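Note that one protein chain is taken out, while the other chains of the complex remain in position.
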Amino acid sequence: MSGNSQKQPNRIALLTSGGDAPGMNAAIRATTLYALHHGIEVIGFKHGYNGLIHNEWMALDEPVVREIIGSGGTILKSARCEEFKSPAGMQQAADNLKALDIDALVVIGGDGSFIGLTKFKQFYPGQTIGIPGTIDNDIDGTDHTIGFATAVDTAVNAIDKIRDTADAFERIFLVEVMGRKSGFLALNVGIACAAEHIITFENFSNPGIELQHIASKIHRIKKSRGQCSYLIVSAENLYPGGANQLASDLADYASIECIPCVLGYIQRGGDPVAKDRILATHMGAFAVKQLLAGHTDVMIGIDGQHCLQVPLASSTKHYKEVNASLLAIQEDLQDLL
Amino acid sequence: MSGNSQKQPNRIALLTSGGDAPGMNAAIRATTLYALHHGIEVIGFKHGYNGLIHNEWMALDEPVVREIIGSGGTILKSARCEEFKSPAGMQQAADNLKALDIDALVVIGGDGSFIGLTKFKQFYPGQTIGIPGTIDNDIDGTDHTIGFATAVDTAVNAIDKIRDTADAFERIFLVEVMGRKSGFLALNVGIACAAEHIITFENFSNPGIELQHIASKIHRIKKSRGQCSYLIVSAENLYPGGANQLASDLADYASIECIPCVLGYIQRGGDPVAKDRILATHMGAFAVKQLLAGHTDVMIGIDGQHCLQVPLASSTKHYKEVNASLLAIQEDLQDLL
Amino acid sequence: MSGNSQKQPNRIALLTSGGDAPGMNAAIRATTLYALHHGIEVIGFKHGYNGLIHNEWMALDEPVVREIIGSGGTILKSARCEEFKSPAGMQQAADNLKALDIDALVVIGGDGSFIGLTKFKQFYPGQTIGIPGTIDNDIDGTDHTIGFATAVDTAVNAIDKIRDTADAFERIFLVEVMGRKSGFLALNVGIACAAEHIITFENFSNPGIELQHIASKIHRIKKSRGQCSYLIVSAENLYPGGANQLASDLADYASIECIPCVLGYIQRGGDPVAKDRILATHMGAFAVKQLLAGHTDVMIGIDGQHCLQVPLASSTKHYKEVNASLLAIQEDLQDLL
Partner (left out) sequence: MSGNSQKQPNRIALLTSGGDAPGMNAAIRATTLYALHHGIEVIGFKHGYNGLIHNEWMALDEPVVREIIGSGGTILKSARCEEFKSPAGMQQAADNLKALDIDALVVIGGDGSFIGLTKFKQFYPGQTIGIPGTIDNDIDGTDHTIGFATAVDTAVNAIDKIRDTADAFERIFLVEVMGRKSGFLALNVGIACAAEHIITFENFSNPGIELQHIASKIHRIKKSRGQCSYLIVSAENLYPGGANQLASDLADYASIECIPCVLGYIQRGGDPVAKDRILATHMGAFAVKQLLAGHTDVMIGIDGQHCLQVPLASSTKHYKEVNASLLAIQEDLQDLL
């Protein structure tokens, strides 16, 4: 839960953790500049929680962050960190923060990073705050995470190209997008690409039913439209064996030939689109305001046009479902085809 | 005000009016497909209200709209229409709709188009519905209009290039973006480009004060940063004479040399980004749902993640202000520089 | 060999065959418009040689091609065609051309298409001409093929995004690009992405040596640079089992962990870049000039800034090697790392 401490922080630390997401640099920039604006010093730990444990850091000032708003990746680097899961690792991290007189720690990352940060409260007495940065948009308590909008556009641009070939050859393509355990990317990308079929966690029951469903739809469309392109967008980690297996099963069980494409890592990088730059700027500045107001153990979220804070632990407690209204519209449109 | 009529429409008409906006085609597609899904026939009038008066139309079916979700412009063409401002023009339009047995008219456009549509109720007894499509985002009752997200990205991508030259030469650039009488484009583009200065309707008092403000900030920054690039983003229709005059005045009154750039019409076209495709799909399908529910004289809006309807007349009654929190953050960041 | 016939063609046919390539539409447009300019009628067969055999065609005139210069894919669709490999298929195709009074056949495609077209001379007495369209650039007799420039940019843009993640995590990525049996894409993409290592047909000896080579380079670089990102770009169809197997072998034999990415079909589609639009326009117009001059059985090529014609059969006779000077530079730069 958030609470109020008495005094303004003098020095804070930032780090980026987990999968990189476009806009993390914009969040580093905004947090840094806004803190400086309020007379707070800022340092950045490198390589996620590893840097916290091994005391790798750099000072963050205006020249360092001046030109990074539009760059993908993260100037602080990122990493997964097994050591931070152990009490010894957390203690070492807390000791380093204390030695550097760090009054608050801001972590830009996803749910794994926030689970770690929540536990770290037992070792570190300073303020902690999370800024949600992940392309998967799978963090509860915020409409959007930093990086999601860019990843959607990246995937859509890629699939628009695949559609050209699908149209030219009048063939079926099956494209697997990222998203870890959630369907935000698949649903949004699929709608924006006018996918004839979207497979996401919310509408998937089991492999056999899905196979049958796809097959009957394709046969129906071939009758009504004649030969034409057909695009299936699928979330990863859903159909056992992924897109390649699904394509193989469609061939075996329904004599349907489709070309599987796994979009892969292109979805994680790239210059952030305007929306992610603005969201990151908004969240970074808002995070500093919360520190100034004495809040701790919170995550910054966006609700419509407004930033808010939620208890950090709540952000990882519930599965966030995709927009039900959009999903229903997609299924209605699919029925028509 | 919205109300309920008794029966479902059998045939509806669409048109696009006013300045074109990326995503209009996606809205045409979604409205058409969703209507077809419910057994409603769809036709499209061409050239905005002109087509309504001169009876230029085409049937809209699945093959016509199949590949347009990602195309800029509008397959129905657009235009301004003086004739529609006269009772004679409106009567002719209503007669044409009646002759074609059109139960409802859906207009995708901006505030001028909606003012016309509101008046048209006196002549046309069918249902009317507006879908907000304009890059300016200056329609009240909706967080976003179709086309705004794309226009922001287009302007940001253009200014990112200008920044390269500004950095290489360490010079001052003054970029004027569109927006008609509102500052949404200027504020969002400016934040995303890390503009050192943004001039928008909400923070502009008068030319003299603005000149002095810019000059003092530039002199301060030159002292603190040394020579460096400096970017001013300005809304159009604000400083008298526009960017060229402002650049000239900065030279005359403050001996500050800056290069004016008017981004112009590139902001209106282009393939819609994913967000505009999704928003247009959402709004188009939602509009058909409202027609089915018997609503009329409403505009579709988006509030956070959810579509809603508002009385059509209310959408053009009030000036919609930019996000005050974002503006305040921008001004704090500017102060720091 | 090319020769002169006596009279100007009255009616010609176009088709696109083999893998689609960005710029095919621009070639269709230019050939059509230039032919029309000289009073020649134009029709387009659909689905490659299949349309020729099954008599599927459409008239090509100015409105049909007006807006296609910048569209990926091909409005004439494409396909592979087994039937065209048989004498019966070829005879049917020739009969259809005769029945339609087609004086010349222009085929936009790759080497498989040109081998077919060369054989087709035995059945068809009209003029034949090939325009090289393939992203692989593996056609002899021309510096560049239509689609190559776009595919290089597409792959480079994708890998730039992957580099962001590689930099953020300081990890090794292994990206497989297309190219069929040639290394043009791999070399050009690798240089443009500043790949630390490029595996192409010209520098590959055998899997064991390649493995050893990569491993020793990576170990050397880790010593000199410390932890950093490292990018390997590989041609497809080269290392047995492709990028996934190579990654697995690097783990097994050298304990090097790298992430394999297969870019796949995104490289085939997309709006053509300016260079491909201009090349296609140049070649299309030049092809018509050759027809007017009575040439037949030739392929259009580009040599520096100038179009030329080469005997069609020669275009598929020799393996075209990548630019040796660029390859040598790349290897020198790699040595330095």
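Chains here go by letter, A, B and C, matching the order in which they are written, and residues are numbered from 1 within each.
Convention: contacts are C-beta pairs under 8 Å (C-beta built on N, C-alpha and C of every residue); 3 or more make two chains touch, one makes a residue touch a chain.
All values derive from a computational prediction rather than experimental measurement.
Novice: Looking at the full complex, which residue from C:167, C:210 or C:297 touches the chain that isn't shown here?
Specialist: Result: among the candidates, C:167 touches the missing chain.
Novice: Out of B:10, B:86, B:122 or B:165, point to the residue that touches the absent chain in the complete complex.
Specialist: Answer from the full complex: B:165 touches the omitted chain.
Novice: Could you tell me which of B:11, B:37 or B:77 touches the chain that is not displayed?
Specialist: Of the candidates B:11, B:37 or B:77, B:77 is in touch with the missing chain.
Novice: Identify the residues of subunit C touching the omitted chain, counting contacts across the whole complex.
Specialist: Here the touching residues of subunit C are 29-30, 33-34, 36-37, 62, 66-67, 69-70, 143, 149, 152-153, 156, 160, 167, 188-189, 191-194, 225, 271, 273-275, 277-278, 281-282, 285-286, 303-307, 323, 325-326, 329, 332-333, 335-337.
Novice: Residues on subunit B that touch the omitted chain in the whole complex?
Specialist: Residues in contact with the chain left out: 16, 19-20, 22, 47, 71-74, 77-79, 154, 158, 160-165, 167-170, 173, 259, 261-270.
Simple rule for what comes next: only the chains that are shown with their structure count from here on.
Novice: Roughly how far is subunit B from subunit C, centre to centre by C-alpha average, rounded to an integer in Å?
Specialist: That pair's centroid distance is 40 Å.
Novice: Between subunit A and subunit C, what is the separation of their C-alpha centroids in Å?
Specialist: That gives a centre separation of 36 Å.
Novice: Considering subunit B alone, which of its residues make contact with at least two other chains?
Specialist: None at all.
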